[in-house]
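Missing here: one protein chain of the complex. Every other protein chain is in place.
Naming follows writing order (A, B and C), and every chain is counted from residue 1.
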């Protein structure tokens, strides 16, 4: 057609007199919000940084074993797989969805890896199999959620039993315990020797950066925020809401598959109860990371910080031989208090 | 005022009826009066816990800490029984309800006063409550033998072959029904769940409603804690782990909307019965234990999806009746 | 400095393991200069147990005594510990070879399996349908005992006592209770149940007592006297077996002390178990503490006070 896009024309023509003279508005609108120190200090990420610093300092003072490069590297093994899934879960929770089936997906993906390995399949194919099964399960979730309109918490409570159930049917009371050494090495040796860095931790860091950039820098990221804040308006704004939802569930499945690849390599055995109960741990990471369950609010930085706070606090407490269940009490309190504190502070010192 | 059952509940009841008939054909052992009594007795906990959960979900909340509350209250009550085995039953009933209520108020207080999202609060208290069992009792288990006969008597009492736990669930159901349909705070729960802003404009205090909901949830979980321990004759850290998800699944199958404001006593009871039937029928049908989990997952999914279909929103009716195309009006 | 030995069990709040801990403490007191760290993962899964072990390795403890949640999954972490100079042995539920120096069985697997079949045969006088009510389908020791039972079952004297079902109560009281009820329904001629898990046997016994099945169905298996006293007195259970868990914890700790003191723990050698004497390590790296002990009306009262 003949003209350039219409709005560009308008945009370039503010000075040209319109049919009626356009009156100047009486007020000016600033470009940015006024910066206030209290806003910065009460930002969720700031609080997490303070919390993280407190955890590190506290642990260093209380245990001589904490600040040891190898000990720290070893402890990342215990949270990196969950943290990888947490990145996908963060996006899901951001758009008001949730995936409670991730641990069950891991079981199914691990089953695929284990049974192929038992038949002598090579490591690259094992990895592909794990990722593929994860992707497939995620796609099933995505399909069910977008096609039926049933809330995802409901669908994934169902697929949680279904997926793990399938693993149980196939595996019964057996365990799959043979894996090629080069595959086990992925999870049982440092990927970089200095500084000692396990592969899973490295993958988590890289993925965190990718997720952060995509969520906070690109159009897709913005669309996710909009879906989380108001899915109907987002659809009216031309965002392909269901397609993105489907993609996020698939991604979540894929990440669960990746976690299964890493976990099987690390422990070298697959049973139907693998990764049991991880879903709540992952949700805790995301929630402590400041992603709002009501949708539309959250940052990847927050999730990463929360992963470190939880991981290092757990490690520090177990160095003091606090029983796991008591650690859970403390982490539960931490979760509540750290979310309650800024609210209380705001209420007492804020203007309303 | 309220119709006794909605379309959705009728569908669910029909599904359940078909299931019962199907199962009884496959496994004749199932189709006996005894079995139904056993199913009802076994599902009694789920009935009451699901009703309490429904009340929370109505306010757009969720209470993930119910199972932990149950375990903690059960343990505390059992510890009291260990030291005072001769206390009358009513003391245990009241005590457990009060402890549970207290725990529920902690949830409710955090949700209501600070407006922290319920899933966050109860995810936290889920860990805290269960951990407190270890912190308080040193983690030691309390055995039936040490609880005294009185303590364990209640679940053994039966009326028409149905255990007292079932009858307590019936009482709770009636109370819930009256509360939800006939009282102001009860209707208020629906209002805040349906539209919290509008509720505020109508002078309904969101916080107060939330407090009520979590208090009820806590009290019922606490009472269930005593009954659970009395029934199974042992209290230890891990009782009823993961039970919260079963409870929520029962609500959801029963048509309670996670988005708040929608749900009924009848629907929730049917949802619980549905799950109770499955978990009881699969072993009787001699389905391989390895298959049970997969089957219940698939059946739950199916029920939920069929149910959602039944409720699918019809198109608006704007054209005059005579001009509507017959084909799609059925919905 | 004190030698620090960690006793890592499957879960906390379990009477059985608490009794093991008492035994370990008894040994530590007897030996002196020894500190016991008693701990367990939050959830009984391999992943959680690995995290606990990692923190113990980081603390450079001297010895690890592990009741494994998963035999194979703990091998890498056990290896890592041994590479860092920590002595690792397992008890109760084994870590697979390669992940530990040796394993101390309470009793040999065939012995435990056979014992349970013999007990139910004695109760039923060798006649009637029998089922197994196990813990979770994934648990190693339960599974190996069941395998051993089936081996024993092949003997001709059990011909009139068929095994009709194996079900799993996942070591949860409510599920075990329900499975027990279902067993009775599904198999109207069921006479006996073997439950090789302390939670399964107590929930099963409760279901028998509550369901008015005393005298019709008997349960046996591995149970704790304190939990089973009632069932034995009421007649839901004729006899059951278990080893003394206090002794078990004591023996494992003594062996660890012996190894820390220089014993090689190689197959074919012997290790010392303090007041319980010595035990010889077999070719598979496993040693046996003793025979399971049978409890019935005559002695359950006495032991119920201990564990």
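What we mean here is this: contacts are C-beta pairs under 8 Å (C-beta built on N, C-alpha and C of every residue); 3 or more make two chains touch, one makes a residue touch a chain.
In this text, contacts and distances are computed from a predicted model.
Missing from the rendering is one chain, named in UniProt as "Sugar ABC transporter ATP-binding protein" (options: "phosphoenolpyruvate--glycerone phosphotransferase", "Sugar ABC transporter ATP-binding protein", "Phosphoribosylformylglycinamidine synthase subunit PurS" or "Stage 0 sporulation protein KD").
Shown chains touched by the missing chain in the whole complex: A, B. Checked against the hidden chain, the listed residues B:57, B:95, B:110 or B:204 yield one contact partner: B:204. From the options A:114, A:151, A:253 or A:296, the residue with contact to the chain not on display is A:296.
Checked against the hidden chain, the listed residues A:239, A:326 or A:339 yield one contact partner: A:239. Where chain A meets the omitted chain, the residues involved are 3, 5-11, 14, 18-20, 22-23, 25-27, 29-34, 213, 217-219, 221-223, 225-226, 229-230, 232-240, 296-297, 351.
Chain B meets the missing chain through residues 1, 178, 182-184, 187-188, 190-191, 194-195, 197-205, 261-262, 314-320, 323-325, 327-329.
By our rule, only the chains that are shown with their structure count from here on.
Contact topology of the protein chains: fully connected, every pair of chains touching.
Of all chain pairs in this entry, the one linked by the most C-beta contacts is A-B. Ranking every chain by how far its Cα centroid lies from the centroid of chain B, the top place goes to C. One simple way to say how far apart two chains are is to compare their mean CA positions; for chain B and chain C this gives 35 Å.
Chain geometry summary: the mean Cα position of chain A and that of chain C are 39 Å apart.
One finds 30 Å separating the Cα centroids of chain A and chain B. Residue positions of chain C touching 2 or more other chains: 12, 137.
For chain A, residues that reach two or more other chains under the stated contact definition are 168, 172-173, 277, 323, 325, 328. Within the complex, the chain A residues that touch chain C are 63, 65, 68, 71, 74-75, 77-78, 168, 172-173, 175, 177, 184, 187-188, 263, 266-269, 271-277, 314-315, 318-319, 321, 323-325, 327-328. The residues of chain B lying in touch with chain C in their complex are 27, 29-30, 34-35, 38, 42, 45, 133-134, 137, 139-141, 143-145, 155-156, 228, 231-234, 236-241, 279-280, 283-286, 289-290. Residue ranges on chain C touching chain A, taken from their complex, read 12, 37, 39-43, 45-48, 50-52, 54-60, 70-76, 96, 136-138, 143.
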